[in-house]
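Before we start, here is the structure in question, set down as structure tokens.
One protein chain omitted, others in place.
Entry: chain A
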Amino acid sequence: MINLPDTSYDQCLKCNACVVSCPVSNATLDFGGPKHLGPELKRLMENQELIDDPRIELCTLCGNCDLSCPEDVHVSSLTAQAKAIHAEISGTKFRDKILSQAEIMGKVASTFAPITNTVMKMKPLRKAMQKIMGIHADRKFPEYQFKNFNRTYKKKTANTKRKVAYFVGCYATYNAPQVAEAFVEVMSYNGIEVAKPDQHCCGIPMLANGQIEQAMKNAKFNVKSLLEYTRKGYDIVLTCTSCTTALKKEYPEVLKIEGAKELAEHVFDADEYLRMLHEEGEMNTNLAPMSVKAGYYAPCHMKAQGIGNPAMDVLELIPGYEIQDLAAGCCGQCGTFGFKEEKFEISLKMGAPMKQAVEELDAEYTVTECGMCKTQLDQLTDKPVKHPMEIMAEAYRKAVVY
């Protein structure tokens, strides 16, 4: 039987704050909701047989339940366990196994990048894929890059005063190497060298698909590999908010990996890191003015870190740069969730308020840190989408010429 880490739920008062704040519950009555499938289900199973509740498939692990709980119950740890139980008892669909393997998918798809990208845009093939695989034909897929970041960046050590070890994540490695390159560039403008330690997928897509054993395997590998760096004085910095949440929260709290707490103290989101440099008076603020009006879309996994809004904090350092929070809830893509045939409609419904907010603001482009939020923004809106590091790199680059 599966081994589930112990998580406390005693404080739950059934106040419904999590249900009210759950983006999936608000979009469909098919979902049992975080209160029922979290603390209540756990209470029911305590010292009893495991209960397999298939409604848990609709949980996206966005973590809004954790943010809303006034009693500090880690609801999403409990729903992650319900997912693991469901996968253990009912098995995992072939499609979900594939989708949860973001790293393998990235390796294969980027190797055949031009073909993959073309194929993924061919309607008849996508229709067939929907039939065989259950991946919705109308879902736009993120493009894969042949020159992925693993092919272009091999640096394993840094020799500057501040040293950064970069956990790149699957998205920036295989789909958006330009984000990874921008990050390295931004760091170099601040006199910081960036090393890329050995790493595997953070495991969040596995956890979301109930593959808790595989997620643990990856987490253990990453903790071991990254601790070697932090113990030598490196800071771990990430450009993907979901990977960051994995390292800061899921490893120590959900998966309870040995050494994860020690590691978490050294983990930073890239914007958070820049803001910290600024607060310490170490940040290079020679940024070229930019006359831009942008919208900011906050990913759920950014909010989950409780770090305020570092992306807007650093972008507002650019003279003339105007950025407005779109104040929209969950995007509805939620990692692998929005790709799935049977969840596609719910995913679009969840994203509708975000679409409306983008249209109403009518900015030049949308800024977000998360690759999956970008996928949904690309699906639902016409505005280009940029990562904060791409913008910061541009502001530094222009300042040199200026």
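In the analysis below, a contact is a pair of C-beta atoms (placed from the backbone, for glycine too) under 8 Å apart; a residue touches a chain by one contact, two chains touch by 3 or more; residues count from 1.
One rule holds in what follows: contacts and distances are computed from a predicted model.
J.: The chain dropped from view, which UniProt name applies: "Cytochrome c550", "Glycerol 3-phosphate dehydrogenase (Quinone) subunit B", "Sigma-70 family RNA polymerase sigma factor" or "Peptide ABC transporter permease"?
T.: "Glycerol 3-phosphate dehydrogenase (Quinone) subunit B"
J.: Just to verify: which one of A:213, A:265 or A:359 makes contact with the chain not shown?
T.: A:265
J.: Which of A:66, A:271 or A:369 sits in contact with the chain that's absent?
T.: Looking across A:66, A:271 or A:369, the contact with the absent chain belongs to A:66.
J.: Touching the left-out chain: which of A:31, A:337 or A:396?
T.: Checking the options A:31, A:337 or A:396, the one contacting the hidden chain is A:31.
J.: Pick out which of A:252, A:351 or A:388 touches the chain that's been left out of the picture.
T.: Checking each option in A:252, A:351 or A:388, the one touching the absent chain turns out to be A:252.
J.: For a quick check of understanding: of A:143, A:235, A:282 or A:313, which residue touches the chain that isn't displayed?
T.: In the full complex, the listed residue that touches the missing chain is A:313.
J.: Write the list of chain A residues that the hidden chain touches.
T.: 15-17, 19-21, 25-26, 29-33, 36, 55, 66-72, 245, 248-249, 252-253, 261, 264-265, 267, 278, 285, 298, 303-309, 312-313, 316-317, 319, 322, 324-325, 327
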